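Only one protein chain is missing; all other protein chains are in place.
Moving on to chain A:
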Amino acid sequence: MSLIAVVDYGMGNLHSVAKALEKVAPDARVQVTSDAQTLAQAERVVLPGVGAIRDCVGQMYASGLVPAIKQAMVEKPFLGICVGMQALFDFSEENQGVECLKVLPGRVNFFGDPLLDAQGQRCKVPHMGWNQVQQTQNHPIWAQIADLSRFYFVHSYYVKAATATDVIGQVQYADITCDAVVARDNLVAVQFHPEKSAQAGLQLLANFTQWRP
């Protein structure tokens, strides 16, 4: 039985991610784990994340899991979600500036306050709710998902990847284009919450569980 590990580094609600994976991959074993050995044995690894990035990255280092997480990223299908995506980049502006894992080149920027659109209308921060994701490159993670499908977002900081070829999906908010989905080799990461994005989100998770990069 294939094992999907959901990395538990002491932050937030992992229940939803695990339950959604169980739903889309009934034949797999889904395990929420903080054990490096389990990450090494897993066929696939999911890195979720909620809350502030300093706490997230800090907890990842404090848990001692960073080497195992980085190893998993180069060896097997790996999915980062929300702050679990942001943590992959070089640096985030959140919490007066936080150095991240530097797996992918790029920055995590604040939306701004006040955030205005092209017409000068104020847009609320966090960017919270269902927004349309444009599929900017083909990728197996998009299988059976219509372009511009809506996913559920909750974030005040957004990714700007430095390498254009890493970006496979984008979302517009106010007059900012955010890199919403990035992928490189066996790594894919999403800013939205697929586990809270109804059918489109479940399809994306199903695609991940079947992905053979």
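As a convention for this text, a contact is a pair of C-beta atoms (placed from the backbone, for glycine too) under 8 Å apart; a residue touches a chain by one contact, two chains touch by 3 or more; residues count from 1.
FYI, contacts and distances are computed from a predicted model.
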- Message: I want to check something: the complex is missing a chain, and I'd like its UniProt protein name from "VacJ family lipoprotein", "Sulfate ABC transporter permease subunit CysW", "1,2-phenylacetyl-CoA epoxidase subunit A" or "Imidazole glycerol phosphate synthase subunit HisF".
- Response: "Imidazole glycerol phosphate synthase subunit HisF"
- Pick out which of A:33, A:86 or A:197 touches the chain that's been left out of the picture. A:197
- Identified contact with the non-displayed chain, of A:70, A:107 or A:150: A:150
- Interface residues of chain A (partner: the chain not displayed): 12-13, 15-16, 19-20, 22-23, 50-52, 113-115, 122-132, 148-150, 152-156, 172-173, 193, 195-202
